[in-house]
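Complex shown without one protein chain; remaining protein chains in place.
Take a look at subunit A:
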Amino acid sequence: MELRILSPVSPVAVKKNDQKRMDIDGEDTPVHLVNPGETITTDQQFMRGHGTYADGENVVVSAVAGSVERVNKLLSVRPLKTRYTPEIGDIVVGRVTEVITKRWKIDVNGKQDAILLLSSVNLPGGVQRRKNESDELHMRQFFAEGDVLVAEVQSFYVDGSMGLHTRGFKFCKLRNGSFVNVPPVLVQRCKTQFHTLPCGVDIILGLNGYIWVNKKPQGLPENNTEEVDTTIMYSNTNDEITYEEREVIARVCNCITALAKRYMHINDTVLIYTYEASLVYTVKELLKVDVIDSITTEASQRMHEA
């Protein structure tokens, strides 16, 4: 059994390798990165937006580490690493932390836990059914503490916390797979957050940085008109998963972690390219730093050519 013991590397040395790798977003405008406490400008004409504060008379100082954004006269700093900032309509993957009267509290990597009301979930017996007392007493049959689910952001409460709903055939309790955590800023908004990769694995790229990689469960409804079968939607048991399928899921998880470690945007295209680049290595080799470098460089080059 071999333990790889490495020496620390200076970040300057790491950056030299990055120069060879082109910027994946292909932006031509140079990005102005600032540290907390760094003066952005002393020009009086600008208004201060998020992430900045005034230090003395005309000095605009950054409060976070991030990139400076200027819209006309408004200066703001967008942080590089921050909690998830929700928008209405976002698809998020969350984990239930608490079960309270008529609602669930869900951890979605935001500043506060999100709330999922009992009236916002699919219940057996039809979509429009009225909730009764027996539903309130049996909330844990649907979602218990620790369960992972996918939901959509429906609204905001006055205190800033978000309200979720799972009305729809795509939203259910998640199983048959593996959970990956990446910084929320890296997950890009696509037309859909639910993807099926060519290798046969389903992924849900939650915009809050929580990603679920799984093998598609059997018997899930295909569209909205079908009757909700709660034994499948709220089931806790996994289907039979073969060794090869398990390896593919592990490989996809490692690819996502590799992209996150190199701080690259995550969407289904770059993930497919990274996966294809990773096929020359075994799954556990994808944990090595040089392998991560090589597959992410290849993926970003292919993204640039496309």
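Worth pointing out:
Rule of thumb we're sticking to: a contact is a pair of C-beta atoms (placed from the backbone, for glycine too) under 8 Å apart; a residue touches a chain by one contact, two chains touch by 3 or more; residues count from 1.
Quick note on the criterion: contacts and distances are computed from a predicted model.
The complex appears with one chain absent; UniProt names that chain "Ribosomal RNA-processing protein 42" among the candidates "Ribosomal RNA-processing protein 42", "Exosome complex component MTR3", "Torsin" or "DNA replication complex GINS protein PSF3". The residue touching the chain not shown here, chosen from A:P30, A:G56, A:G146 or A:P198, is A:G146. Considering the full assembly, A:N176 is the residue among A:S76, A:S120 or A:N176 that touches the omitted chain. Residue positions on subunit A in contact with the hidden chain: 1-11, 13-14, 95-97, 107, 145-148, 173-179, 236-238, 241, 243, 246-247, 250-251, 253-254, 257, 261, 282-284, 286-289, 292, in rising order.
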